[in-house]
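Read the structure below first, then the notes.
Shown here: the complex without one of its protein chains, the others still in place.
To keep things simple, chains are lettered A and B as they appear, and every chain counts its residues starting from 1.
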Amino acid sequence: MFYREAGQFKTSYKADQAMFPIFQDKIFVAIWLFIGFVVVPMLANEYMFRAIFIPVIIMALAAIGLNLLVGYCGQVSLGSGAFMAVGAYAAYNFMIRVPELNPLICFLLGGLSATAVGVIFGIPSLRIKGFYLAVATLALQFFTDWTFSRIDWFTNYTPSGSIAVRPVEMLGVVFDSPMKKYFLCLVFLVIFTIIGTNIVRGRIGRAWMATRDMDVAAEIIGIRPVFAKLSAFAVSSFFIGVAGALWAFVHLGSWEPLAFDINLSFSILFMVIIGGLGSIVGGMLGAAFITLLPLFLNQLPVWLGINISTAMISHLEFMIFGALIIFFLAVEPLGLARIWQITKEKLRLWPFPH
Amino acid sequence: MGFFVEVLISGLMAGVLYSLVALGFVLIFKASGVFNFAQGAMVLFAALTFVRLLDILKDTFAPITLALIITIAMMIMLAMAIERLVLRPLVNQPGISLFMATLGVAYFLDGFGQTLWGSDIYTLDIGIPRGSIFILESVFEGGVLVAKEDLVATVIAGILVVTLAIFFQRTRIGRALRAVADDHQAAQSIGIPLNYIWVIVWSVAGLVALVAGVIWGSKLGVQFSLSLIALKALPVLILGGFESVLGAIIGGLIIGSGEKLAEIYLGPYVGGGIEYWFAYMLALGFLMFRPQGLFGEVHIDRV
Partner (left out) sequence: MNDTDRKLGPTILQVEGISLAFGGVKALTNISFEVKEHEILAIIGPNGAGKSSMLNVINGVYHPNAGSITYKGNVRQQMKPHEAASQGIARTFQNIALFKGMSVLDNIMTGRTLKMNAGFLAQCLYIGSARNEEIEHRKKVEEIIDFLQIQSIRKTPVGRLPYGLQKRVELGRALAAEPELLLLDEPMAGMNIEEKEDMSRFILDVNDEFGTTIVLIEHDMGVVMDLSDRIVVLDYGKKIGDGTPTEIRNNKEVIDAYLGVSD
C-alpha cells in the first residue's frame, strides 16, 4: 500500500522523464535526505561518524563512479585505488604549490587529474575489444603505487614518504570535527549522485549502455563505441578521483601510498558488483555493505564469546567476499539494488500480497 | 658482456615461470573464453596444499609422491567445483561477468587456502639442487653464473609444455578441446559435452598452476605474495596474445628478461624498483602497435 503507481497519470513527457516520476519515490528520497542531514547528525557519536558514516559516504561516491564504467558501460577497471591516489596526490600538490586555490577547487582538480590519467591509459586499451582495460588499469595501479612512493616530488620531499594535512577550509568553515566532515562528504555525495543520475538517463548514458549491450549495433546507429567507452572511463575516473581526494583529506588526514593499493581497487569493484551493476543506488548499498561487513566480522567473535585470530578473520573475510561476488553475479547481477527494488514491489502490495 | 648475459639468463628463468602461469590463463581462455583472474590464486592454493601435505605426510614412505597425488586430486575437485558453481550458472553471460566471477574465485581461494593451511611462509624442499654453477666459460671470460634451481625449473617447465602440446595435438580429448576453443556451439552440436571439457581444462590449468607454484615456492618460499606475483602473467598475455600457447611462452621470456634488464640498466636513473611495473608498461606500449599480440589472431565480427 505504500507504493501505488496507479492513478498517477503523467500528462507531459516532462513529468514522465523527471528523476522520480512516482510520488512515493519523491517522499522516499526526501525521507532519506532528512535522515542523512538531520537524524544521523542528531544521533551519531564521533566513532560512528569516523568509522562508519564518513568512509561509507566517500566509498559510495567512488562506487557510483566505478559503476558508471562497469555497470553502465560494461568495462572492468581494477585501478580505482590508483585513481583515488591520483585524485588525492594531485589535490595535495595543487594545494601546496598554489596556496591561494580554494580546497574545493583543488579537489575538483584532483578529479580532473584522475580523468587525464585515465584517458591516457584508456586510449590504447579501449580501442580494442576484450579485457585490455582490466590489464591497463592494473598497470596503472602498480605504476601509481611506485610513483607516489619513489618520486619524492609528489610527496613534497617529506622524509617518511607519508603526507599529513590540516583540516580543509572551505567557504569560511574549517572542517575539523567529525560531524562537519560528515556534512561535507554528504553534500559531495548528493551533488555527484544527482550528476550521475542525470548522465545515465540522458543521451550519454544511453550510448554507454548501448555499447555495453551490443557494440556493433551501437555503432550502426551512430554511437562510436570507443568514444562511449572513453567518456565513461573519463567521467568514472573523475568521480573516483574526487572520492580519493576526500578520502585522503577528510577521512584519513594523513596517509601513505599504501592507503591506495590494489586491495582498495578490488574493494570498490566488489561494492559495485554486490551493490548492483548499473544502479546508482547500488553503489551506495554496496559501499555500505563492504565497509560494514569487516567491522561486523571483527565484532562477531566478541559478541559470540569465541576466540578467533585477526588473521583468521581476514581470511574469512576474503572467503565471504569471494563467495558473495560469485553468488551475486550468478544469481542476482543487479545486486542489493534489485533486492531493494523487490522489497519496494512487495511494499506496493502490502498488506495484501495476493 | 658476461654480466649482461647473466642478467639476461636470470631474467629468462624468471620468465619461464611467468610463461607457466600465462599458459594456465591461455588454456582456460582458449577453451572457455573465460579470462581467469584466479590463475594466480590457483598457483598459491596448489603450492600451499602441496607444501602442507608434505609436512603432514613427512613420515610416510613416499611423502612427495603422496602429496603430489593428493594435491592433484584437490585441483581436480576444485575444477569440478568451479565448473558446477561458477561456470554453469554463468553460462551465456557476458565475458565481463565471468571475469568478475573469477575475481571472486581468486578471493575465495586465497581466503580458503590460508584458512585451511595457514598463512605463514613455508619453505619447500623437494630436492631441487641448490647453489650456482658457471656455464659458458669458453665464451665469456669468467663464465656466467646460473642458479641450479633455475636450470631445473626450466627443464621441468619445458617438459610440461611439450607434454601439453602432445596432449592437445595427439589425444582425442585434446582435439575435442581445440574444437571447443574454435566454436562452442559447433562443438556441442557434434556431441562434445561442454561441461566435461571445462572440468578437464580447469584441471589441466590447475596442474600447470601446481607446477608453477612448486617451482616458485621452492625458490621464494610458499607465501601469499605468490598470488600477486602471478599477476605478472597478465602482461605476458597482452604480449603473446590471449589465445596462443606459443605466445604465452615467448611472451613470458620477453617479459622476464625485459624487466630484469630494465631494472639493472634503467632502474638506477629513476630510483629503482621499476621491476614492479615495467612488464605492464611494456605490454601497454606494445598494445599500441600490435593489439592482437605477437601470435594472436584478428577476429572478424559476424553480425
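The definition used in the following text is that a contact is a pair of C-beta atoms (placed from the backbone, for glycine too) under 8 Å apart; a residue touches a chain by one contact, two chains touch by 3 or more.
Computed from a predicted model, the values in this text were never measured in an experiment.
**Q** Which listed residue (A:Val174, A:Ile220, A:Leu258 or A:Val302) would be found touching the missing chain in the intact complex?
**A** Per the contact definition at the top, the residue touching the missing chain is A:Ile220.
**Q** Kindly note down the residues of chain A that lie in touch with the hidden chain.
**A** 12-14, 16-17, 19, 195, 198-199, 201-204, 206-207, 209-210, 212-214, 216-224, 278
By our rule, only the chains that are shown with their structure count from here on.
**Q** Per the centroid of Cα atoms for each chain, what is the distance between chain A and chain B, given in Å?
**A** A distance of 33 Å separates the two centres.
**Q** Which residues, counting only chain A, touch chain B once they are in their complex?
**A** Touching chain B from chain A are residues 70, 74-76, 121, 124-125, 127-128, 130-132, 134-136, 138-139, 142-143, 145-146, 150-151, 216-217, 262, 266, 269, 273, 311-312, 315-326, 329-331, 333.
**Q** Which residues, counting only chain B, touch chain A once they are in their complex?
**A** Touching chain A: residues 35, 85-86, 89-90, 93-97, 99-101, 103-112, 114-115, 119, 228, 231, 234-235, 237-238, 242, 270-274, 276-277, 280-281, 283-284, 287-288, 291, 301, 303 of chain B.
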